[in-house]
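One chain of protein is taken out of this complex; the other chains stay put.
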Amino acid sequence: MSVVAGKELRIVGFLCNWCSYGGADTAGVSRFKQPTDLRIIKVPCSGRVDPLFVVRALLTGADGVLVSGCHPRDCHYTDGNFYARRRLEMLKRLLPFVGIDERRFHYTWVSASEGQKWQQVVTDFTNRIHQLGPLHVKKENEG
Amino acid sequence: MPDTGYLPKEKVKDFMRELAKDAVVYAPCLEGDTVIFRPFSEERTLCFDRPANSPPKSVIYPQSEQLFAFEYKKDPEDHQKMSVELKADTNVPGMVIFAARPCDARGFTIYDRVFIDTDTPDPYYKKRRENTLIVTLSCAEPSPGCFCVGVGGGPAHKEGSDAMMTELEGGYFIEPVSEKGKAILNKSMIEDGSPYLQKAQEAQAKAHEAVKNPFETDKLKISQDLFNNDAFWEEAVSKCVSCGACTYLCPTCYCFNITDEQASGKGERIRSWDACMFFHFTLEASTHNPRPTRFQRFKNRVGHKFVYYPEKYDGAIACCGCGRCIRYCPVSVDISEIVSNLTESGQKQQQTAGSAKK
Amino acid sequence: MAEKEYAYYSGCSLEGTAKEYDTSLRLVMKTLGVKLAEIPDWSCCGSTPAHTVDHVFAAALAARNLAIIEKMNTHTVTVPCPSCLTVLKKAHIGMTTDESFKNEVNALLDEPYEGKVTAKSSLQVIYEDIGLEAIADRVTHALPDLKVVAYYGCILNRPPDIAQFDDPENPVAMDKVISALGIEVLDYAFKTECCGAAFGVPKRAMVNELTHKILSMAIDVGANCIAVACPLCQQNLDLRQEQVNQTMGSSFNIPVLYFTQIMGLAYGYSPDDLEMDKLVVGADHLIRSRIPVEEYRKMKEAEAAAAKKPAKAKEMKEEPKETAKAEEN
Amino acid sequence: MSTEKVKEAIAKILPDVETVICYQQGFDGLHTTPLFIKIPEEINGLIWNPLCVQNLTSYLPSIKKKVGIVVKGCDSRTIVQYLQEGLIDREKIVIIGVPCTGVVSVKKVLREIGHQPVAGVAFDDNGNIVVKTSKGDRTLAIADVCPDKCATCQYPTPIVYDYLAGDPIKSDKPKESVHEDIRQFDEKTLEEKKAYWEKELEKCIRCYACRNACPMCICQDSCIAETREPHWISQKLSLTEKFMFHMIHAVHLAGRCVECGECERVCPMDIPVAKLKKKINTEMKELFNYEPGVDPDGKPPMYTFNVDEVKIKEHKL
Partner (left out) sequence: MRVGVFICHCGNNIAGTVDVARVAAEMRKLPGVVYATNYMYTCSEPGQEEIKQAIRKEGLDRIVVAACSPRMHENTFRKTIEKAGLNRYFLEMANIREHISWIGEDKELNTNKAIEAVKMAVAKVMNNKPLYSSSFKVNKRVLVIGGGVAGMQAALDCADGGLDVVLVEKSPSIGGMMSRLDKTFPTIDCSICILGPKMVDVVQHEKIKLYAYSEIDEIKGYVGNYQIKIRKKATYVDWSKCTGCGACMEKCPTRNAYDHFNFGVATTRAINIPFPQAIPKKAKIDPEFCRQFTKGKCGVCAKICPTGAINYEMKDEIVAEDVGAIIVATGYGLFDLDKFPEYGAGRYPDVITGIQYERILNASGPTSGHILRPSDQTEPKTVVFVSCAGSRDKSLGVPYCSNFCCMYIAKQAILTKDHIPDSQSYVFYMDIRSNGKGYDEFTRRAQEEYGAKYIRGRVAKIYPKGKKMVVRGADTLLGTQVEVEADLVVLATAVISAPGAAGMAEKLHISYDTFGFYVESHPKLRPVETNTSGVYLAGACQGPKDIPASVGQGSAAASKVLSLFSKDMLESDPAIAQVNINACVGCLKCVKTCPFQAIKEEVLRNGRKVAKVIETVCAGCGVCTSTCPCGAIQLQHFTDNQLLAEVNAICQS
């Protein structure tokens, strides 16, 4: 089992429980159609997202990684997304240095009420990843 | 057929190409400033003038190897029933280790005792070992930190080699050691070696002279008192940072770890090198660690090589004196110095120095 | 202070029917220390029927000019005519936000437009870039008789996402500029009412009615002069007054001046310099009282002294215009 | 000259401290190795020359007793960073600072002399190192064989110290030059950069010398490169896992790397691992105007935030 060959690419999404996961729910409740590539992992807060999760995903098979949290100042845990913003921005700037297109990693803020924004984010990001095509960082060199 | 051979320098590559016809030929290649054993190919730059940064041990004993792959399978009739399917790939191609140093080759003899000369030989190691021809190149001069003569070896010591080359002005004098080694003399590029025998012997003797024996004796005698004295170790290796450079670069270190990696019901069992210098090496499931400190781990490394292994294998020292652990140590810890301090003569010096302390 | 430089896109009206707008604008800009750089080989902005027929073609007409400007020293162009401005800005915005539109338009052009030009109306340049303080600093003459309402017309500030300047419903830039000259500006509710000019030919009766409303509201609030910033507005309100009077039974005789002409008057240029003779409804009666500011101030001081209000004298010095207004009331 | 001053300073502080960490001659002329002085007699073993490269401060967090330490300008940044992160107690450390005009990269010397065994080393008064080998002497300008960090060194004089052995030196290297190599590398295409790292990291043998020598790698025995709980990476020697390990190292050093270059110096396979961390430092400077190990009152940027981040713009899709 894997993504449907030719139609989908692997996109991993880390969504905070309070805002973005809710935003994705809102989009669903409103039946806002979206591409199907994204696989969502729920985290309590974008501050829980260790940049290394993103690295791990990109190195082991993901073609794109999306992180979404509450809007700055609107974090359920007050400051979580402020830390996330710094860490993820650091990562975004590091990725191209090691040859990974930073466009494969996107972080954004979507609130629980922004179903439409979520639809837009998923659609645009998925389109972007399809434009970039599959990522082949993975190379197994058995020593 | 002559007993020895001679390979003119201009024919070295031809010779390697010839060998590569039915084997993967691993030879020391230059990458930047680093010399690494790589499968020989035309675009690589060969480097024979100094020992490789890492020995060729991974050719026969890979740093990580899949012992087998497994997959959980459900019974299509009864999903409650599950079986595990195992797959082990034991295919090993013919391999040649070319231009390794005598010490590197000698290292494999230390592994052989553990992996082959036992009631339950290790099939993975055995197969690779048997499929590998080792052609060494004797050392013309010592490298920084090396001390093969102190541990029973030498720059032209033949133990572990299938054949040995000795560099002369225009080419390499070749001495077969094993039956496997003899076969290479048949290759078309190899000329009769007998005219070069004397020169080669001279070169080998000269090289032997140049290597220092830090222990000043052929018969190492470790002082048990000192060896079991924690204070000695604490003092001796307080600078050690406990990394694995020494063990991973060592041609005689063979400790390993076995781990399972699994996702979505499939996975593999991996054997990978481990290093006794790591905290996790002896970490127990209970979280207790019998060797929590660096000096305890260092003591184990020296102990394994100079005490425990010799005890088990008729006095054979598990060190080939290649000097890599000294050369590449981040903090220049010198195992030869530590071992000579551990000998009974070294102990005496220590005591005189120690009495001066407060 | 380094001279400010702008590319100057006069457009066709200012070459013809609105020549006086061009003349007065150039004089005012010179006074304000602004250099207007001619755009070599400029062409029609596209504010022709083109935009009702083919958006890409209309944008291409505008973008040709933008592409020329892009090659000039300055990348900011000032445009007196609101019609030209709208078309230029619309092309710019369309091409900088929609990549495929940009490609379509550029396919029609010899030199592609990359999207580096900022277009501003001349009013915006004067109001925002030069500022009220600088405008007031250069006043040489007072115009005590003038009671102005500012008429902005329908497209100077609209649609807001294209114009990106001032308030689309209640613009104030022209009011503030003229106020800064020391001239009385009256609050006027019909600043952006439609004057119907676009239908001047096919629906004359309707246009007369609309124009009538605008003019009568100006009279109602007590104005004796209308300031405009658009060639079409000027033409419609000025030229059509007689027609309105005839059909609607009114008797309007209210001059309609370009705001730049009013500025020119305050900066001491003669009515001839400003080509005031081109007005259909003349403004001579309003200009007669024009007097150098110094003299005007002294006169007012004397008046105040005569009125024996010594306490007020101080304030008068600081704000002579305010006082003048208060006394008139 | 400095050697005598350093010895003097050590003699002075030795009664107050358990041990003084400094340098002694290593197994050959090119190598020095740490010396832990406990009694005055041992002071004679000390050497001080441009081969004293190692950043000794990495021993500090694990030592509980009061110690003295000899540091160069670059090494002192580690101490500053430790202080920022509360990893050491300033009261328990006596710092002997030595102004430094640049050290010698052993790897570069070996490259110059064709990896010959070294018989001996001497330094002349003109900033040269003279290396004796069986094939004769070789004189090299230290400036030509210094580690990259020395070429753009901004802090030749230690930032913190209790005793300064020598006169303070000001840096004559332009500040912009510090991250120039990173900027240049970044200009390569993504494919080039990817190929570069794949080639370099493929050499990694996961000996963790880079990690264990790194003064800021505080996890050491708890490093997630080896744990199963959490189980971030496997023991497989694949490129992916090697890549992952070095990304872990880099990310964990974000905003903390003091650019001592130890990771790169100690790598037995000559992998330029310091580059990854320096890249992040370049970004930390750009994003937060933060430079690790410079200001004892500074706050590592990854452990704090601004509600309004001036330099972080929202990314559009």
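Assorted remarks:
Chains: A, B, C and D, in written order; residue numbering restarts at 1 for each.
Methods note: contacts are C-beta pairs under 8 Å (C-beta built on N, C-alpha and C of every residue); 3 or more make two chains touch, one makes a residue touch a chain.
Here the structure is a predicted model, which is why all the values come from computation and not from measurement.
Put simply, the hidden chain is in touch with A, B, C, D once you look at the whole complex.
Shown as candidates are B:Met82, B:Ala183 or B:Ala231; the residue that touches the absent chain is B:Met82. Panel shows chain D; residues 64, 85-87, 218-224, 227, 229-232, 252, 302-304 of it touch the chain omitted from the view. Where chain A meets the omitted chain, the residues involved are 1-4, 7-8, 10, 12, 17-19, 21-22, 24-25, 27-29, 31-36, 39-45, 47-51, 53, 56-57, 60-62, 70, 73-80, 83, 87, 111-114, 119.
Looking at chain C, the residues touching the absent chain are 167-170, 187, 189-190, 217, 220.
Here, only the chains that are shown with their structure count from here on.
Centroids built from CA atoms put chain B at 46 Å from chain A. One finds 89 Å separating the Cα centroids of chain B and chain C.
The residues of chain C never reach two or more other chains; the list is empty. In chain D, 236-238 are the positions where the chain touches two or more neighbouring chains simultaneously.
Those residues of chain A that touch chain D in the shared complex are 51-52, 55-56, 59-60, 72-73, 79, 82-83, 85-87, 89-94, 96-101, 106-109, 120-121, 124-125, 128, 137-143. Residues of chain B that touch chain D in their complex: 31-34, 36, 49-50, 53-54, 62-64, 141-145, 238-239, 241-245, 247-249, 257, 259, 261, 270, 272, 275, 278-280, 324, 326, 328, 330-334, 336-337, 356-358.
Interface residues of chain D facing chain B in the complex, by the touch rule stated above, are 26-28, 30-34, 36, 38-39, 41, 54, 58-59, 107, 110-111, 114-115, 117-118, 134, 199, 203, 205-209, 211-213, 220-221, 226-228, 234-238, 262, 265-266, 268-270.
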